[in-house]
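A single protein chain has been removed from this complex, and every other one stays in its place.
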Amino acid sequence: MLTLAIDGKNYLLDLVERLGRAGIFLLMGLWRIVTPPYKLQPLIKQIYFIGSRSLLVIVVAGVFVGMVVALQFYDTLVRFGSVSLLGAAVGLSLMRELGPVITGLVIIGRAGSAICAEIGIMRNESQIDALECMAIDPYRYLIAPRLLAALISVPLLTAVFITVGIGGGYFVGVILFEVSPGSYFIGMYDAVLWQDIVMGATKSLVFGLIMIWVATAKGFFLHLDKSGVHGSEGVSKVTTDTVVLSSITMLFADYIVSSLIL
Amino acid sequence: MSEKKLQVLTGIFMVIGLICLSYLAIKLGELNLLGNERYPVIAKFTSASGLRVGAYVEAGGVRVGLVDKIEFDTDDYLAVVTMAIDNTVHIHEDAMASIRTAGIIGDKYVKITPGGLDYLEPGGEITETEPSINLEELISKYVFESGDKKK
Partner (left out) sequence: MANQATNPAVNIQNLKCHYGDKLALDDINLTVAEREILVIMGHSGSGKSTLFKNVLGLVTPTAGVVEVLGKDISKLKKTELYELRKSIGVAFQNGALFSSLSVRENIELPLREHTRLDDSTIQIMTMMKLAQMNLVGHEDLMPAQLSGGMLKRAGLARAVIMDPKLLFFDEPSAGLDPVTSAELDQLILQLRDALNMSIIIITHELESAFNVADRITILDRGKQILTGTRDEIRASDDKRIVNMLGRKVRDDAIDAEAYLDSLTKGRSK
């Protein structure tokens, strides 16, 4: 019993320590974003990696999610004779919930894991120590461009996802099930309010921040991992941790943001 | 990869993303950046009961605008309803605005019955109006009357 209590206390202390470390890490990174010198080239490289390279998978995911949402809502709405609400239902669900969440999950899988592994390997091969030794600030050189690139790319990707999803919904609703195109679009335009756009945008920003924060911090502090697993095994461990932790945190934040705005 | 190609691909992504973002903000969020696509028309009703902001304005069964504001005119004791009508739709001076219900318990909307005179200017007033029919009043009237008959 006593050892259990001590274990619990140590675990809590450890958790608080890691949270504090991650928090300071984020502040250091964000501070470097707002203070000069600003360098465009690393930022472009990261936007290319997080944004451009995710564009295709986001488009494909968006089409199918839009299609399945339209299919499900059509099947439900047709029972109540309210098929004219299809556009509103598709638009609202994509804008408020599915767009930000699924984009976030896809980006965690595609970019978050890769960024964590990349930084983890850099830590492992003492590349980060080498930066320190060359008097190059690793926060400015490695972390800040990735943070900013994620904060720019994820909302844009979410916008692409929603737009493409609306198109997928149009295909199923209007072309397959012959809902009138006018009622699809006008119903959607009238139902989706500015407040819903704000919610979608807030969520995508928050999710982008969570994704990149967890990924970079996990990789950066690879050598401090308490499990003592380092080397390539350590990299694979923190990468898995990143995907699990950022997905869970993201879904938790999803609820918080929704309840704050609603 | 060359620096140029990287920049081009990043640029393409940013442009696509920004186009989607502006589409969502302007079309869905009704962000008015490109000037007004609608113009206001006023109508005064003796009762606007059940009519909400955002309700449809229909002409000939087609949606031509939205209810923008509902205010109360203390002088005339009337409900002043401001409607935002699509720019492509013109409304006659002698048109009639009536508040109707979609289905028996559906939402209230404003129905415009066309007239034949000149078109209204933006901000003009539809003088001929028909108030909303209060369903509860109708029902209670029916219930009480039938109750009276039983007695």
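What to note about this one:
All chains are identified by letter, namely A and B, in their written order; residue positions are counted from 1 within each chain.
Simple rule for what comes next: a residue touches a chain if its C-beta (ideal position, glycine included) is under 8 Å from a C-beta of that chain, and two chains touch if they have at least 3 such contacts.
Fair warning: this is a prediction, and the values are worked out from it, not measured in the lab.
With respect to the full assembly, the chain omitted from this view is in touch with A.
Shown as candidates are A:136, A:175, A:198 or A:224; the residue that touches the absent chain is A:136. When the full complex is taken into account, the listed residue touching the unshown chain is A:126, out of A:10, A:35, A:126 or A:236.
Seen across the whole complex, the unshown chain contacts subunit A at 118, 121-122, 125-127, 129-130, 132-137, 141.
Basically, only the chains that are shown with their structure count from here on.
The distance from the centre of subunit A to the centre of subunit B, each centre being the mean of the chain's C-alpha atoms, comes to 37 Å.
Residues 3, 6-7, 9-10, 12-14, 16-18, 20-21, 23-25, 27-31, 54, 56, 63, 66 of subunit B are the ones that touch subunit A when the two sit in their complex.
Residue ranges of subunit A in contact with subunit B, taken from their complex: 41, 44-45, 47-48, 51-52, 55, 91, 95, 152-153, 155-157, 159-160, 162-164, 186, 188-190, 192-194, 196-197, 200.
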